Structure formats: C-alpha cells, structure tokens
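Note that one protein chain is taken out, while the other chains of the complex remain in position.
Chains here go by letter, A and B, matching the order in which they are written, and residues are numbered from 1 within each.
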Amino acid sequence: MDAELKQFIGKLDTLDFKKMYNDNFFWTWDKTDDELAAVFTVADALRHLRENNISTRIFDSGLGISIFRDNSTRTRFSFASACNLLGLTPQDLDEKKSQIAHGETVRETANMVSFMADVIGIRDDMYIGKGHTYQKTVADAVEKGYRDGILEQKPTLVNLQCDVDHPTQCMADMEEVIHYFGGVENLKGKKLVMSWAYSPSYGKPLSVPQGVIGLMTRFGMDVVLAHPDGYDVMPETEEIARKNAAKSGGSFTKTNNMAEAFEGADIVYPKSWAPFAMMETRTNLYGEGDFEGIDRLEKQMLEHNKEYMDWCCTEKLMKTTNNGKALYLHCLPADIEGVSCERGEVEAPVFNAALDTLYKEASYKPYIIAAMIFLAKEKNPQAALEKLAARNMPRFFC
Amino acid sequence: MDAELKQFIGKLDTLDFKKMYNDNFFWTWDKTDDELAAVFTVADALRHLRENNISTRIFDSGLGISIFRDNSTRTRFSFASACNLLGLTPQDLDEKKSQIAHGETVRETANMVSFMADVIGIRDDMYIGKGHTYQKTVADAVEKGYRDGILEQKPTLVNLQCDVDHPTQCMADMEEVIHYFGGVENLKGKKLVMSWAYSPSYGKPLSVPQGVIGLMTRFGMDVVLAHPDGYDVMPETEEIARKNAAKSGGSFTKTNNMAEAFEGADIVYPKSWAPFAMMETRTNLYGEGDFEGIDRLEKQMLEHNKEYMDWCCTEKLMKTTNNGKALYLHCLPADIEGVSCERGEVEAPVFNAALDTLYKEASYKPYIIAAMIFLAKEKNPQAALEKLAARNMPRFFC
Partner (left out) sequence: MDAELKQFIGKLDTLDFKKMYNDNFFWTWDKTDDELAAVFTVADALRHLRENNISTRIFDSGLGISIFRDNSTRTRFSFASACNLLGLTPQDLDEKKSQIAHGETVRETANMVSFMADVIGIRDDMYIGKGHTYQKTVADAVEKGYRDGILEQKPTLVNLQCDVDHPTQCMADMEEVIHYFGGVENLKGKKLVMSWAYSPSYGKPLSVPQGVIGLMTRFGMDVVLAHPDGYDVMPETEEIARKNAAKSGGSFTKTNNMAEAFEGADIVYPKSWAPFAMMETRTNLYGEGDFEGIDRLEKQMLEHNKEYMDWCCTEKLMKTTNNGKALYLHCLPADIEGVSCERGEVEAPVFNAALDTLYKEASYKPYIIAAMIFLAKEKNPQAALEKLAARNMPRFFC
C-alpha cells in the first residue's frame, strides 16, 4: 500500500463516522463534522486509487437507481459514474415510462424497483416542501421493506438535490475549496460570499444557496449571504448557518449590497435563485393544480428579476476581492453575459478565467457520491480500502 | 457447498428439463411440470446464493435487450435486475428512438440489436392476436440469424407479457403461493379464486387472468374463475385450464357470483380486465387505423364496467374466505378504494393488511426471469450452480 493511501486511512482512523453505516444522506447538517470529513477523505482515496489504475469495484452486481424529477446533465452523469466506479449498474426510473400514472403509490414503487438496488439517488427540487418529503418517503419505504424481509439489502438514499439542500453539489464545491487552499486548516478567517446574481431564465431552486450557507459555515470562514431585498432563502437554513458559524468560530452575515459583499472576499459564489416567498406561492398553486397561475407567477418572477440586472459578477467587482483574485465557484451551468444570454450572472472574462477550477470543482461530484455510498455500505471503510489496494485489480487492463 | 444449495441441486436431479436448453419462454403451458419446477428451483437457488453474498454472474459481458410496447415499472426493473444478477447489461430498445419508422422490418431489427444479445425480453400486451405474434416473429428471426451464422449466440426470448400469457408474473405469483403454504405438496385441494374486480381505469390486459388459470390449475387446486357476465377471457385459455385441472386432480369452475367464489377460498386474486370480445373489436379497429373508434370503445368499456362496481374485494368478502384470511394476490398496481380511486378493485384495509405478502410476491419476479435465462443458457444447470458456489466470488466485496 502506498504512502498516500496510508494517509487517507490514517485520517479515517481519527474520525467517528460509525452512524453512516447503512444510513442515508439527506442534508449535510444531519451529519457531524467527522462524518463530512470522512466523505471528503474517502472521495480523495477513491480518486487516488482510480488514478493509480486500481479498481474500486466493491459490487460484482447490483443496481444504482436514479429518479430525476428535473432535467440534469452533470448530476445524472456524476451519479452514473459513481455507481459504475463501485460496480453498480445505473438504472433510471423514468416516471413517464412507469405505471405510476396507473395508480402506484410512492411506497409501492420504491420497493418494486429496489429488489436488487444498493442505492437510490433522487433529484426533486421543483417545489418547496415537496422534494425532501418525497425522498424521505422513499427512504422510509425501503427501510421498512428491508426490515420486513422483502428487500435483501437496504438501498441507501442519496439526495441528488431537494428543495432544501444539494449536498453532493455543495460537498464537491467544498472539496474544491479545501484543495484550492491546501487543506481545511487554512480556511479559518477566509471570506466566502454566496451572492444572488441576475438571470433571465426560470426561477432557479434555492437548494444551492441554502446548501452552501448550511455547509460552508462549518469551517471557521466568514460567510456572507448577499441578495436583493426579498430574495430570502428558507429561514430554517439561515438559522443553521448562524449556529454553524457560532460553533466553528467563523461568522454568518447578510447584506443587500453585492459590492460590499465582494470587498476583500476570498471565495465568491454568485448565482441566481428564486425568492423563497414566491417559491412557496408556486407550491400552493401546484397543490391547487393551477398551472396557468404557475406560468403567470414565473413570468412575474422574471420581470421582478429584471430590477436587479446589476447583480452581475463583473471584472470590476472581482478586482475588489482579496488581491483581485477570489476563487469563483458555480454549480454550472452559469448564465454568462454575451454567451448564453445578454445580461446574466457573470461576465464572460470572469467565467473564462475560472474554467479550470470550475471544471475541477465539478469533477469531485462523482467521487463525493461514491464516497457517500461507500460509507453507507462498508462497515469498516479503512479495511475495505486496504483490501482494494491489496486486491490490486486493474481498472484498465494491459 | 451448503446443505440448502445441495437440496436445490438434488431437486433438479429429479427433474427432466433438457428441452429448456437454448429454448424460449412464451407460455407456461408450453412447458412440462418438471420444467416449471426447474424454474422455481433455480429461482430459489439463485436467491439463496445472492442472500449468501455469492455472485451468480455467469456472463462476463453481453447484453439483455428489452422491448416495452406498454408502460412498465416492476417488469422493467425485474428484467434489468435479472440481467444484472447474471452479468448482462440491460439495454432498452426504445422504438421511438429507433429507425423502425424509417422502414425496418421486425426481422431486421431483431437481428440488428442482437449481435451481442444473450436474451431479449418483450412486453407487448396491447392488442389481442398481436403480442404473441410479434414475440414469435422476433424469436424466429434471431433463431434463423443464429443458424445462419450471423449471430454468435442465440438470444433467448422471455415473454414479459403478451396478449395471451404473463408467465414471469404468474410464476412469481405462484412461487409466493408455494412458499406461503410451505411447498407444492400442500396445495392439493386449496381453493384459489381468480376474480374480476371493478376498475375505473382503462381496459386492462387479459394476460394475467389467463396466465393464472393456465398455470395455477396444474397443482391440484380448485381454481374458480369469477367474472360478471360478458367478461370472458380467451376460450383457448379456459380450455387449457380445464385440461390442467383434470390432469392434476384439481378442478376448474366458473361463476358470475363473486360472493360464491370467495366463500371458503384459500387464495384470492381479484383484478380488473377488459372483456375479451371488446378487446377483439379493439384490435380490429386498430387494424383499420380507427383510433377515434378505439377511444369511443374504451369509454364504452369504462361505462360498462360501472355496472359492476360492487365487484370489489371488501373486508366483508374476505371474512367469508377460509378462516377469514385467504392469501390476497395482485400483480400490482391495484386500484385501491380511497387511495388511487373512489371505487376500485379492493378496499384499503384489505390491501394494507396484505402488503408484506404482496411485495414478497413481486420480489420473486427478478429471480423467476433469471431462472428462465439460466435454464436456457446453462446446459448443465446443476453443475453451473456447483461451480458458482465453488468460485465463491462475493456479490459485495469486503
């Protein structure tokens, strides 16, 4: 076993993450600091093994089920890649091709697709109050199915984005931050700005800004949430951010002034989202089946957005950050001025200068997902990593 | 090798199923009693190996093709699970994405997708006289392709539901019955009711009731087919049921009285279907391209159904069964009163009380499909099972 892998295993030995075994991953704030550190460490270890052409297949067969209730490219492929990396065959439940319309219940479907499923990944971020509830229902159903002896194994649920959090995204973002600054120990006192930015497109989910403030306040950084008046996120997640900051020795503050937020920042995450209050109205309209009302509301949101077109991550703003070179984060795809839209979240030169770190940031996602699965499946992850290294099966033969 | 596996192999040694090698699986009544017993036994053996974390991958590579001409959740995932369990990669032929519209023939398509296919599963249950014919055409085409040296292996066809039979469903149902009553030897004299039940939804296929009476009359049970006047199934399948019952020492009777049927029953299978005569008319309209006519007919069917709203599996009816606790079977999804519809096939308390056995029933399907493939591929299934046990490759590593 090489020295680097030994280090990862040594790191895991210092952490307590016993409760992750056979558990699900809904929100980062459900997890302890040690548990999150375990995810980062296993992600790095799996990447290290793959880069050294050592297979990390812990499954000889088995399915990884995905359910996407919203379009997706990178999360879809990240999930498929993570499953494949561990030996699971990705299988998408396309609700349009299913009999759900014929009266299946969520609980029933969850069990029916899970007879050979080791993991279920769900993206359901469209309606406030719905996404997490749906994921929880699925997880409870298969948990019960497992306990009742219907399922031979308990599929782990991985939240691929709900209405509240987007943990695989934010953990990948965070891993980029950690590697960029050379370790968690260097983050204390860094200023990170989660800022709203103008977008001409549809009302984007709140789960990214909420996930970012819920996660990134845990590392002693000074986290600033900036948005125009009225573009609040869910108050519960602000509360979590506040508590995290207090506990970690950092801070969590809010401002309606983008320029003030960017001043001296080390990390910026400028991104559009829809106001929470409007998202709640939208959910109510959905509950009433008022799809015309939803259309009207979305048009109204876009009109409303237009009042804040100046909330753009410009070259000028970037110059005001620490040394003029804050790390620019985005979950992608971004609304780039002059590329995908006339006015948008970011100026093209800012975006283009950041391409390498942006793509690197995205590249962690498959490993983060794989690490979440690995920690839920392996009772002794350190031993499992050792055994994989000892088995030494090549990922690519010859 | 453990004792349980030894028992399965011992059981297989007593059966004659040589003809299943390299053959297809269309209808249960094509198969001898020994052949069906072999499917049940191999299904149990594969499940036993998997539960003991022993890989049952007999394929290192190869595709399992599925063609779904009707929506599906459980059959789709059961087929994918079965393929995965044996090492095949599921690959769906989505006819909308294919060039079939560009003038391919069935025979051509069948060969074109089969160069590396070891199995083809087809669901085509929409039109009387069409589904089986299509499956037979595909099977004949690849058989010829194999004989002519175009295909290196002969893909086995597995009927995932046609207009006549639904063998993977009914075999899974039957395996639940066998396990529930502790063995085939305990079924003699049991009363099983295949009953029509009211549904407010579309005209459901006949293949389940037909498959049930065609299969379950082979075990010495007293099988009763109950339906309102006019809701007959295909006469050929009734004929098969009659012959089976005579041969097995059981009985096959019909009634238009649901209450009478349930009286003292050990097993009940209440489920909606469309009247055969109307399904034939529907096929003719389809042949004439009269889609408006089909719409009209379907509305008419639903209106007609409404006359029989009292055909519901109620708590009251269930109390009249043997000891008031008949085994409740359903292929799912069911039309549950107050859950998926106002009036439907079953009352919610009856359905909910049966959830565990219902899900268990469904859980056999992947193994039944895998067993059908296994028996078509392995020349000596007993030896193959022994070798899998000896290879002792873990399904889940560490």
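In the analysis below, a residue touches a chain if its C-beta (ideal position, glycine included) is under 8 Å from a C-beta of that chain, and two chains touch if they have at least 3 such contacts.
None of these values were measured; they are calculated from a predicted model.
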item: Candidates B:121, B:145 or B:220 - the one touching the absent chain; value: B:145
item: Residue touching the undisplayed chain, where the options are A:67, A:334 or A:372; value: A:334
item: Touching the absent chain when the full complex is considered, from A:11, A:50, A:136 or A:304; value: A:50
item: Chain not shown, touching residues in subunit B; value: 57-63, 65, 87, 89, 91, 93, 97-105, 108-109, 111-113, 115-116, 118, 145, 148-153, 377-378, 380, 383-384, 387-388, 391
item: Positions on subunit A where the hidden chain makes contact; value: 47, 50-51, 55-57, 68, 71-74, 76-78, 80-81, 84-85, 87, 89-90, 201, 332-336, 339-341, 356, 359-360, 362-363, 365-366, 393-398
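Assume only the chains that are shown with their structure count from here on.
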item: Intercentroid distance (Cα basis), subunit B paired with subunit A, Å; value: 40
